[in-house]
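Presented below is the structure to which this report refers.
Removed from the display is one protein chain of the complex; every other protein chain stays in position.
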Amino acid sequence: MSYATQKLVEEKVFKDPVHRYIHVRDQVIWDLINAKEFQRLRRIKQLGTSYLVFHGAEHSRFSHSLGVYEIVRRISDDVFHGRPEWDESERLTVLCAALLHDLGHGPFSHSFEKVFNVDHEEFTRAILTGDTEVNEILKKVSPEFPAHVAEVIAKTYANKQVISLISSQIDADRMDYLQRDAYYTGVSYGHFDMERILRVMRPLADQVVIKSSGMHAVEDYIMSRYQMYWQVYFHPVARSAEVILRKILQRAKELSESGYKFKQPPTHFLAFFDRSFTLADYLALDEGVLMTYFQLWMDERDPILADLCDRFVNRRLFQYVDFDPGKDYKKLGELASLFKKAGIDPEYYLIDDSTSDLPYDFYRPGEEEERLPIQLLMPNGDVKELSRLSQVVDAISGKRRTDYKLYFPAELLIDGQKKAIKQQILDMLREGGV
Amino acid sequence: MSYATQKLVEEKVFKDPVHRYIHVRDQVIWDLINAKEFQRLRRIKQLGTSYLVFHGAEHSRFSHSLGVYEIVRRISDDVFHGRPEWDESERLTVLCAALLHDLGHGPFSHSFEKVFNVDHEEFTRAILTGDTEVNEILKKVSPEFPAHVAEVIAKTYANKQVISLISSQIDADRMDYLQRDAYYTGVSYGHFDMERILRVMRPLADQVVIKSSGMHAVEDYIMSRYQMYWQVYFHPVARSAEVILRKILQRAKELSESGYKFKQPPTHFLAFFDRSFTLADYLALDEGVLMTYFQLWMDERDPILADLCDRFVNRRLFQYVDFDPGKDYKKLGELASLFKKAGIDPEYYLIDDSTSDLPYDFYRPGEEEERLPIQLLMPNGDVKELSRLSQVVDAISGKRRTDYKLYFPAELLIDGQKKAIKQQILDMLREGGV
Amino acid sequence: MSYATQKLVEEKVFKDPVHRYIHVRDQVIWDLINAKEFQRLRRIKQLGTSYLVFHGAEHSRFSHSLGVYEIVRRISDDVFHGRPEWDESERLTVLCAALLHDLGHGPFSHSFEKVFNVDHEEFTRAILTGDTEVNEILKKVSPEFPAHVAEVIAKTYANKQVISLISSQIDADRMDYLQRDAYYTGVSYGHFDMERILRVMRPLADQVVIKSSGMHAVEDYIMSRYQMYWQVYFHPVARSAEVILRKILQRAKELSESGYKFKQPPTHFLAFFDRSFTLADYLALDEGVLMTYFQLWMDERDPILADLCDRFVNRRLFQYVDFDPGKDYKKLGELASLFKKAGIDPEYYLIDDSTSDLPYDFYRPGEEEERLPIQLLMPNGDVKELSRLSQVVDAISGKRRTDYKLYFPAELLIDGQKKAIKQQILDMLREGGV
Partner (left out) sequence: MSYATQKLVEEKVFKDPVHRYIHVRDQVIWDLINAKEFQRLRRIKQLGTSYLVFHGAEHSRFSHSLGVYEIVRRISDDVFHGRPEWDESERLTVLCAALLHDLGHGPFSHSFEKVFNVDHEEFTRAILTGDTEVNEILKKVSPEFPAHVAEVIAKTYANKQVISLISSQIDADRMDYLQRDAYYTGVSYGHFDMERILRVMRPLADQVVIKSSGMHAVEDYIMSRYQMYWQVYFHPVARSAEVILRKILQRAKELSESGYKFKQPPTHFLAFFDRSFTLADYLALDEGVLMTYFQLWMDERDPILADLCDRFVNRRLFQYVDFDPGKDYKKLGELASLFKKAGIDPEYYLIDDSTSDLPYDFYRPGEEEERLPIQLLMPNGDVKELSRLSQVVDAISGKRRTDYKLYFPAELLIDGQKKAIKQQILDMLREGGV
């Protein structure tokens, strides 16, 4: 028997709060889960800084990755199995892609990638095809298998049906994270009838479609996404933590570049500061490592770095006001001037942030959105895009609604010197409607 | 208005998956939650190494502490409020004790305390009464308030009623962790009717009792504990990780004491190696910090330290066999000799572990057990200990059932040299019933 | 102490799957629950014929009525209590109105009311103010109390705030039935964060409003309604049973009027056939009584009555096709002619039914809708109607979407004689898109 078809003597199960059990029967999958690059995902939180708002959201990308795998396994083994439009030979490829789709994520990905100009998708590809345990395992299936899995994740694979299981507007990734994030945060959104959606999924020539009888279940899923975005993912307080995190990394980089002498040298970061990093450098990072530095840096001489780290570690976050970049842009300039006069560096303490910065969208077919839209299979065999049939989805799709906030350290504006200027700042901020 | 009675302008709530919402109205509680020593609990997992078996169990002591607070708040404000046996002036003391009862826990407490001979309860007292933000806040209530809170947690407080809310066989601590650990692991044990138990709790002169009409709900709670212990807390694979962790710390200490020169100096540990640590040294530790060291130590020259760290970080755990310390003790000596002959240090690679080592018990009234037993209030006003009335509880109480396992690195016994000796070892282990 | 303020010695609780426990402390409420007119609600299903599609939906109006009471009790005692805009003296009135709002419902209300031209709201008033146990109890509070409770339910009460707790677009009635119907059917819709909605409800001068920070929770509630309507309440198969039920009652009435001699005389119905009924006649009816007649009538000589009863009792329902009353009206006439030619009475076997017939709407502010719209309370104190702020709600509100179906007995058109005509009928129906 080839490695690709090798089964475990006895099925292994993982207890999972969302799917009850995760079932593993393939030796390949079992080996991948035990690879160190996959185990590393235990050290990276699924929701980044959201645990500072929703204290239950301490779950990792490891759990989510198992969940995505399980959903795809069920679609493949229970729903698609035996259907003529489904190519059974793609099964292992899609299971591996599901399991490994987030493999390149680093600690607090969003901010880290922004400051150091890196991309987790490139790292995913690098781990799949580079010198790693994961690559060793995939190569045992066939020499070209690592590349195939990477292509599915990169959405360049020839078989679009396979891609759409992993990344479309209603893929296994989203179905897992909505339910999982809802479970761990404890919010009552995020529930939808996944059983029903799985039952009405159908493989077609080059895509996966949903039988139109399941339209209401899909509407419910879309609304769950919508609610989760506004209630959880875009939460302004989690974004406050994200803003501070970004500024910490930016400050450390700037200090390093300017020749600042750290009491605690930023060993793990150096290769990122000067862009000489290797894959091994990247894999050495995780959220525990970053937090360890931040705690050490609370004792740095640079007051900005020390203060920002204290804020992040001890959750002394920035406050915020709504901000209209069209109307308030001039005001932002004035505020920056006043901050300087008050002795507070606006580069680090007056930050505008918008949800467009976040890599999310609830449902937007077309243009820049790279995920495939949801197609409904009508009783007569036609295929129609969801928002053409659903009033509800049409109402919220395509309309990018950006939420702008201006973040600042409220306590610094109350205490101490230069009261008059600080009062002026506070007045301006309040006008904006704190 | 005094600080002790000061209320927030608007009640704050935390979304919690177990209790739906955690409600905070007291300024003191709000300030304590924001103290850095309390925020630090976010960086310490509630279930230590259990997440390596139950991947969902990534929740922190922060969440649990809020949960215990919420249960006590409900008992105090909803159930006991207005009852003549309940002294309203104890309310804030018991709320603070509930919130802060785990404050002294360190990273992977159980192993850390064992190796370095420290005690998290002493650290809790030190944080409450030492130079900390928490102490600053408590002192604002009254000069003796920090000591009172510490006494409740240490079970030396004069009012036993207050103690039994926090530490008895059916206290808020246990009621929260059973439900919370069940929720995050996803197991179906751990459920019981807390609503009903809360409704039938009654304050008496010097204890808290349960109306006998609630006996079946309490039985169900006891059985939940029993199940959680055997299914989750005593899980042999989590104990395997715990064993490795303990051996890492022991090895690092030993190396340090023997003058070994670390490539990555164990700065954070030094004060613990030579027992010169301060409270600040202790508070600088968390699980991210320890994991950061373990990852660095994977590159140490000492092969034992490097190997053990790789095992813990990448989840390459020891296997185990059942082990009867009475019958198999001689065998253990023989095995140790064979390990030495095979070139594997038995001190680090042949470890017997028993659940008696674990700081847990499902229900044992009396002797060494320090938690107060469960007392039922009969309709005629008598008070009777639970196991005298419940056959089920009687069946499992008092009978300490210890589970012994012998842990070892199975792969090392298969690969490589000295095959004959290794085969002899494997044969001996198998007899024990692998 | 007056009867109005009399409390039970010990609080009584009812175990409830939706709200965990229903709490009763007022003697008046306890007495009302034990009144025979209230106990009668146990014999009337909350969802009429829906149990023939969702087998779990066998719950009664009794459960729902307790649930509505519990929600209002929580709003009154936990949220509104102590707020200056809330008049504590209205508490008992609104609790009674909540508990009793459905008291006049009869068996399979919708169809029964249609055929016999009666109105459950009039019966509710009659029970509250007539010669009943409920009236006896209410009168003990004060002579005018029964009328006050009736006015709240009839929405004619002076205090509009009180009315809007019981009947608005987001009242306790709807919040209970959505959750309860979802629970018993087992569908995954119907969930929303009621805890949060209750927390943000505020009494204003003459209405109840929702703090705008809770808008997303309200959106989620509206979407739950939308989903429940299309997935559960408008389910075409349940409507098929409803259509048959209506035709049974219509046939029995017609036979009675035409002097038909029943083998089993329709004793309970006679007063409704000739509109001489009293309140006692109405209260003697329930769904068990109706079903008993239907089972007896399966043996009647009239083939239409016997057949329709067999269909309802043994769940041999009509099939259906979509139907466009604008386009297909002429076709309906032709079909009726063909049915007659085929020997099948179209009056009883070819029935068009639309969801507009159903007394439901998901969210439609204004005109004919009598329920008060949802008002959001802005941070600046303004009040704005929900659909002006929520894109999602705006998308689905006001647009009455009617679903038309044409029901018919498919098997009768296949078997037996006159095959050619029947084939012609089937062809016409299929065009319409079976």
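Read from first to last, the chains carry the letters A, B and C; within each, the first residue is number 1.
Simple rule for what comes next: contacts are C-beta pairs under 8 Å (C-beta built on N, C-alpha and C of every residue); 3 or more make two chains touch, one makes a residue touch a chain.
Model, not experiment: these values are computed from the prediction.
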Report task. Specify the shown partners of the omitted chain in the complete complex. Result -> A, B, C
Query raised in the report: Among C:Lys12, C:Arg43, C:Arg74 or C:Lys418, which one is in touch with the chain left out?
Result: C:Arg43
Query raised in the report: Where the complex has a chain not shown, which of C:Gln27, C:Ser63 or C:Thr355 is the residue touching it?
Result: C:Ser63
**Report entry** Given B:Glu85, B:Glu121, B:Glu219 or B:Glu385, the one touching the chain that is not displayed
**Finding:** B:Glu219
**Report entry** Hidden-chain contact residue, picked from the options C:Lys15, C:Arg83 or C:Arg388
**Finding:** C:Lys15
**Report entry** Missing-chain contacts mapped onto chain B
**Finding:** 187-189, 191-193, 196, 216, 219-220, 223, 226-227, 230-231, 379, 391-392, 394-396, 399, 401, 433
Requested in this report: Can you list, in ascending order, the chain A residues touching the missing chain?
Outcome: 13, 20-21, 195, 199
Query raised in the report: Which chain C residues touch the hidden chain?
Result: 14-18, 20, 34, 36, 39, 42-43, 51, 54-56, 58-60, 62-63, 66, 183-187, 284, 286-289, 291-292, 295, 313-315
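We adopt the following convention: only the chains that are shown with their structure count from here on.
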Requested in this report: Write the angle of the rotation needed to overlay chain B on chain C, where the fit uses Cα atoms and the result is rounded to the nearest 5°.
Outcome: 180
Query raised in the report: Same or different: at the chain A/chain B interface, is the fraction of residue numbers used by both copies above or below half?
Result: same
Requested in this report: List the centre-to-centre spacing of chain A and chain C in whole Å, with centres computed as mean CA coordinates.
Outcome: 44
Report task. List the centre-to-centre spacing of chain B and chain C in whole Å, with centres computed as mean CA coordinates. Result -> 52
**Report entry** Set of chain B residues in contact with two or more other chains
**Finding:** 20
